[in-house]
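To start, the structure itself, in structure tokens.
One protein chain is absent from this view; the other protein chains keep their places.
Let's turn to chain A:
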């Protein structure tokens, strides 16, 4: 870790403003990474079930999030 990061980390570990901001940034990053990976998996022919298994979420959750709101009316794979 660089000196500045160490400083920020030391100073920020108990500062909610710093900590929460980091969590928010991390969440945004995760959302983007997840969308890229889910899309890539679908392009490579993975089923929603397989993707859900890797993400440790339910098939319905991942399908609803990525395939759109009308999950039950759609053909699922």
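By definition in this document, a residue touches a chain if its C-beta (ideal position, glycine included) is under 8 Å from a C-beta of that chain, and two chains touch if they have at least 3 such contacts; residues count from 1.
Just so it is clear, contacts and distances are computed from a predicted model.
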Chain not displayed: protein name in its UniProt record ("Clp protease", "ABC transporter ATP-binding protein", "NADH-quinone oxidoreductase subunit D" or "Cytochrome c oxidase assembly protein CtaG"): "Clp protease"
Where the missing chain touches chain A, by residue: 1-2, 4-5, 8-9, 12, 18-19, 21-22, 24-26, 28-29, 31-33, 35-36, 38-40, 65-70
